[in-house]
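What follows is one structure encoded as structure tokens, with my remarks underneath.
Only one protein chain is missing from this complex, and each of the others stays in its spot.
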Amino acid sequence: MDTVDNILLYTENVSKNFQGIKAVNNVNFKIYKNEIRALIGPNGAGKTTFVSLLCGRINATAGRVVFCGEDISNLPVFERISNGIGYTFQITSIFFNLTVYENVALAIKKDSTNREENSVSEVLNKVGLLDRIEQRSGDLSYGHQRLLELAMGMAQKPKLLILDEPTQGLSDSEIENFKKLIKDISSSTTILLIEHNMDVVMSIADNISVLHFGEIIADGDKNTIQNDPIVQKAYLGD
Amino acid sequence: MDLGPYLLFASLEGLVHAAVLSLIALGLSLVFGVMRIVNVAHGEFFMLGAILAWWISSFALGNAALGFLLALLIAPLIAGVIAMFSDWLILKHLKYDPEATIIATIGILYIIQQAALMTFGPDARPVEQPFNIRLDLYWFGFSAYKFFVIFASIILLLSVWLVMAKTKFGLLLRATQLDSETAQAFGIPISTVYSLVFGAGAAIAAVGAVLIVPIQQAHYLMGGEPLLLAFIVVIIGGLGSLRGTVAAAVLIGMSDGIISVFFSPTLAKILATLLVVFVLLIRPNGLFGTAKA
Partner (left out) sequence: MRKDLILHLGALAILLFLELFGVFSDYHQGNFARILVLAAYGIGYNVLFGYTGLLSLGHALFFSAGLYASGLSIYHLDYNVGQSLILAICFSAFFSLLIGYLALRTVGVSFMIVTLMFSQVGYLCILYFGGITRGDEGIVIQQSSRVFLSLDLSDPTIRYYSALIIFSLCLIFNLWIAKSSFGRVLIAIRENSDRALMLGYNVHLYKLLAVIISGTISGLAGACYGILFGYVGASFAAVPYSIFPLLWVLIGGAGTVLGPLVGAIFMFYLIDYASDITDAYMIIVGITLLIVTLYARRGLLGELRYRYFKWIP
């Protein structure tokens, strides 16, 4: 169903030029409420650039981004975030010198009904880091740091959570854990997932968008994408 | 005297200061450009050159020309060695972290400056010019030595340019400046290059000091103003750009000279400093914007 109500975010002819190189080229992208959408594509396809255009880390050269019916194209990053877009970094970017508690506490949306300690514990409990709540986050293992990154995303209670290669560098069991968590979050949040790991994509994504040389070359549910010859030629076949 | 000759005189004086300023700024720019650090103690190495020039020439027992020659050869060497030593002892351990390096070079500034006070004393001391010829320029007499200063500076600037552009060492320097990580991967001994550059930067400034000290006196506080002006030149002229540095030095040196003569030295400095602030504010990439594309 393509009704306007169902669309959480869409872009209209969004482009980004870097001194002549079209990193993102006239992209029309739609994401629906409560879906898990995977954004895949070969290295250099422009995935991180595109997603940066959505959350405002980079300014688009042309086109519009519309979020919850509002044109956010000219809003600065922090405003888009506080309007309900969450973002986790591809390369872990937590507050390494602060404790796990402090990291999550900074991410929490101010909620008058729930005390901060409770909100933080809730989130940490879900990801399984509650026992490390007082630990300096820089001392955590890589896998736990990725979990913390995810927890911070969750703590923001965003409408749209953008995960930039969340499972990169994780062990198989850690990846299984992540898959479960993401599935869990998706009941209350829309997820946009950039991933290289096809197993993860195929098991949890509802729909897949394929980016290639800055353009969306295919868009649909996983079966359609898997069988699409254009996509196979460009990218799949892992 | 009508304006013309007066302006010519002020211009020639300005050119002398611009010449020395370009040397000081070149030293700073090299260090900025290759090592990506700000050396706040740079002015003190200049001062060191002047103090050493006075000390060395005192050994020449009255022969001013000999004293000058000795000073020109030895003072920059000593200044360079002291600089390399501080790089080895201090800056390397800080891994050239920008913030820590600035703080550490402030420390080095005070140590060199106060050491000079302790040994040289608080007074300004003159150094004799190596030769005392006056040229008759129709409207006024002008010291030939000042022309020599301009000439010598040009020679040194050209030499540095030659080294940078035509020698293997210059190639190493330019490679390190462009991309230090790749340079390292290619086996360029970054650590040694950095030490040499830091030493060279100080030595070039010291040469400028040896040249100017017969005109101006040696004083332990003489490093502050050249530092400020050198900063201004480097920021306006662009980092790592030899041409930009020289152009900006001429511009700043001459206008500082002219405004100082016609208005007030303090006002000249206020305007120059505000100009730097302005440049830094409007340049979107900040300090290192031009060096890394």
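We just call them A and B in the order they show up, numbering each chain from 1.
Rule of thumb we're sticking to: contacts are C-beta pairs under 8 Å (C-beta built on N, C-alpha and C of every residue); 3 or more make two chains touch, one makes a residue touch a chain.
Just so you know, these numbers come straight off a predicted model, no measurement behind them.
Check each of B:77, B:106, B:135 or B:158 against the chain that is not shown and name the one that touches it.
B:106
Using the touch definition up top, pick the residue from A:23, A:60, A:107 or A:225 that touches the left-out chain.
Answering carefully, the residue with contact to the hidden chain is A:107.
One chain is left out of this view; which of A:48, A:156, A:190 or A:209 touches it in the full complex?
A:156
Take the complete complex as the reference. Which residues in chain B touch the chain that isn't displayed?
Counting over the whole complex, chain B touches the hidden chain at residues 38, 90, 93-94, 98-100, 102-104, 106-115, 117-118, 122, 224, 228, 231, 235, 264, 266-267, 269-270, 273-274, 276-277, 280-281, 286-288.
Which positions on chain A touch the chain that was left off?
55, 57, 76-79, 81-82, 87, 89, 93-98, 102, 105-107, 152, 156
Rule of thumb we're sticking to: only the chains that are shown with their structure count from here on.
Using Cα averages as centroids, what's the distance between chain A and chain B in whole Å?
Distance between chain centres: 52 Å.
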